[in-house]
Each structure stands twice: as C-alpha cells, then as structure tokens.
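This report refers to the structure that appears directly beneath it.
This part shows chain A:
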Amino acid sequence: MLLTVENLKVKYGNIQALQGISFNVDKGEIVTLIGANGAGKTTTLHSICRLPPPEAPKVVEGDIKFKGESILSTEPHTLVSVHNIALVPEGRHIFGNLTVKENLTLATYARKDTEGIKRQLKHVFELFPRLKERENQRSESLSGGEQQMLAVGRALMTGCDFLLLDEPSMGLSPLLKYELFRTLKRLNQEGMTILLIEQNASLALHLAHRGYVLDTGEMAAEGTSEELINDPEVKRAYLGG
Partner candidate 1 sequence: MSLLEIKSMTHRFGGLKAVSELNISIEPGRVEGLIGHNGAGKTTVFNLVSGFYTPTEGNIIVDGQDTGGLKPHQVTALGVARTFQNIRLWKDMTVLDNIRISQHHRLGYSFFDAVMRTKRYMKRESEITAEAYKLLEELSLVDFANEYPKNLPYGTQRKVEIARALSVKPKLLLLDEPAAGLNSSDVVTLINLVKWISDNFPVTIWMIEHHMDVVMELCSHIVCIDFGETIAEGTPEEIRNNPAVISAYLGDDNI
Partner candidate 2 sequence: KIGFNIPMTGDIPKVGESSKLSAEMLKEDINGAGGLEVGGKKYMLEFIYEDNEAKAESAVTTALKLIEKDEVLAMIGPNSSKQAVPAGQVADDNETVMISPWSTNPDTTLDRPWVFRAAFLDPFQGPVAVDFAAKRFSAKTAAVLYDLSNDYSKGLAEIFKADFEGKFGEGSVKAFESHGTKDQDFSAQLTTIINAKPDFIFLPDNYNQVALIVKQANQLGWSGPIMGADAWGSSELMELCGDLCKGYYFSTHYAAKGAKGATKEFIDRYTAKYGEVPDDVAALTWDATRIVLKGIQQAGELTGKLSKDREAIRDGLSSITKFDGITGSMSFDEQGDPVKCAVVVKITDEGEFEFTESVCP
C-alpha cells in the first residue's frame, strides 16, 4: 500500500469534520473520493498534506501512513520534497503575481536535477500546449481553465509520483474537462498514482479503478468503479439518476 488512512478523525475547532474514515491507495492506482458538498473530501486531502496553520484541520485520532510510515508529524513541505506527494488544491491557488513559467519553475524548488527539470517542463508543455503559449504572462490574468492547467502542470513539476487532485474539473469547459481526464489517464499509464476528488461522480468513476463514497464525514461505500456505478444507492444519490 502506498497510502493508508486509518480511522481518521479531524476537527476544525469544535466542528468534527471527519468521524473516523479509513481508506487506502495502492501504487499505480487511480482512486476517487466522491461525496456531497461538505462531506469532508477536501478536509481529507488537507489532512494528508498537513497544510500549515491556520488553514490546517486538526487530526484528533487515527493515522496516515505513506509507504508504511506515519506522515502525521512531517513538515508539509517535506511531503513534496521527500515523499514526492503533490496536491492540486481546490480553487487552484496559483501564484497570480508570477508568470506561468515562474509558477512552473517554483515548483521545482526542492529539486536539484537540472536535466530532470528540463525534461519535466517539456513534458508539461506537451500535455498543455496552451501553457507554452502563455509562458510569460502573469498567471492571474489566465482564464479559469488555463489556471487549472497551470495548477496541474505545477504539481507535475514537483516531480511527484503520487498526485492528489481536488475538483480539478471545476469551471472547465466540457472539452477541456474531457481532455484533462484523458491527461490524467495518460499520466496514470506512465506510472503516476492518483487520488482524485470530483463532483462529477460518473466521470470520476469512469476514470478510476476504485472509489470511496464519503457522506458527512463517514465512509458510506467503497468498491471498484464498476461496483459503485452499479450500486443503486450510489446511483441515486451521486450519479444524478
């Protein structure tokens, strides 16, 4: 198991956002986490990534293990630089005052392999040719979709082999959404492990190998994508039919 989450309980102040959830992700998998708004999906990712205060959710119980080691007390930046985990956060959070190129370069902060960085950059520009066109533009003036590409591209630049995505398709045109999902598939085929959060559950399940359904802080269902797609409960509540 690459990532194991065991009985995770998380609080924001007095609000209990996660009531003890467990799940795991294996190397080379695409796993998706679906659930209604406010179910605690983002909270789960933020707990894994140990975001700095004051945004940080507080883990009160349970454990998060990466490659069998607890990562609960590691510093957030070492997750990226040592463990090669990258997060594409909800709402993109690109650095609007930097150019596209600078955003991408910055993500290689902890990397020393100049050659690898070059190759990675080429790869990202291949995946998102639009970014190449806008290379020297201040990134805050990019359109929503372009920003989303930048956020994904930036995560890739860290040289990660485990990618966490939080609603990457939000605000994307259908065309781009499909393109993005195809890109994710391709990345996975190239060896990337992916944990995906997505509102569009059917799309997500079509892409993923396995899925988990989160409901108000508790794990409501889990299984392979097929099992979930065919589960009548899930169908009714999350697949809009």
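A word on the picks: all candidates are chains of the complex that A comes from, given by their letters.
Assume contacts are C-beta pairs under 8 Å (C-beta built on N, C-alpha and C of every residue); 3 or more make two chains touch, one makes a residue touch a chain; residues count from 1.
Keep in mind that what you see is a predicted model, and the values were worked out from it rather than measured.
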- In this complex, work out which of 1 or 2 touches chain A. 1
- Query: Inside the complex, what are the residues of chain A that reach candidate 1?
  - Reply: 34-38, 91, 141-146, 148, 167, 170-179, 181-182, 185, 199-201, 203, 206-207, 237-240
